[in-house]
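This report refers to the structure that appears directly beneath it.
Showing just some of the chains, left in place.
Here the chain labels run A and B in written order, and each chain numbers its own residues starting at 1.
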Amino acid sequence: MTGSSNEPGPTLEAYFLPIRVYIEDTDAGGIVFHAKYLHYMERARTEWVRHCGVGLRSGLSENISYVVQKLAIHYVAPAYLDDELEVTADLVDAGRVWMEFDQAVTRKGDGRPLARATVRVACVALDSGRPRRLPEDLGQLLLQHLASKPTSQQHQE
Amino acid sequence: MTGSSNEPGPTLEAYFLPIRVYIEDTDAGGIVFHAKYLHYMERARTEWVRHCGVGLRSGLSENISYVVQKLAIHYVAPAYLDDELEVTADLVDAGRVWMEFDQAVTRKGDGRPLARATVRVACVALDSGRPRRLPEDLGQLLLQHLASKPTSQQHQE
């Protein structure tokens, strides 16, 4: 269900999550409600992080949480009830406390791009909400991943 | 906004909350999505509890949370985009750890009843999820309220 056709293991290439559009996602305009794409993209990031061996719930129990700091999204074409979508999460940059993703939503049937976004997520302490370093293991994976990219970028803030 | 025309103060008579239907609440069938009525009813219960002087967030900070144990709902007629609704929360019964409400959703324009439900809410410890006594002040108010009702019922479980 929440799996994907990606290979298991800590390779972070082009991750995508298949998502079905249900009636709960649609609105009286007959299309998927615009805020729902943020849910879809959050699911894809969550599965990507899980794919890296990091669970959100175990994070919470260690006082680690993640919050979206900013995002920009373009809606290119509407999605409809029953559509099968593919949602990507591609890590494009990272600092000590944050990750930045390029994300896209595509309709599987006709391959049509429906939306694309850039999303920046920060790691915070669950209790205080203050920024904190990304978990050690995840931070290492991110650096390796970015280093292996043709247009590698690594920042320290 | 979330206020109501009810009198302030700890009288618990016939409480209702006005709610506007937004596009986020509707689905591709052109009506309010059925699960949204549970949101509306939860908002009305929350305002009723606030009206009694009890805040949910301060409860969380004291390890007190509330969970729905069971509910039964009848959908009588659909609500549409832009409708103004009135949602009631009427306490009809209570025990040491739970409250039971009769609730209704009515369209303001034509007075048409759209849904009615019975909802039982339990008080739990936030950390363990275990049932716990209702907060002292709230418990007292509930007893007074039920005692003042024509068809008063009080249970101990």
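In this section, a contact is a pair of C-beta atoms (placed from the backbone, for glycine too) under 8 Å apart; a residue touches a chain by one contact, two chains touch by 3 or more.
For clarity, every value in this text was computed on a predicted model and none was experimentally measured.
Student: Total copies in the full assembly, please; the file places 2 of them.
Tutor: Copies present in the complete complex number 4.
Keep this in mind: only the chains that are shown with their structure count from here on.
Student: Approximately how many whole Å separate the CA-defined centres of chain A and chain B?
Tutor: One centre to the other, that is 35 Å.
Student: Report the residues of chain B in contact with chain A in the complex, numbered from low to high.
Tutor: Residues 23-24, 26-31, 33, 35, 80-81 of chain B touch chain A in their complex.
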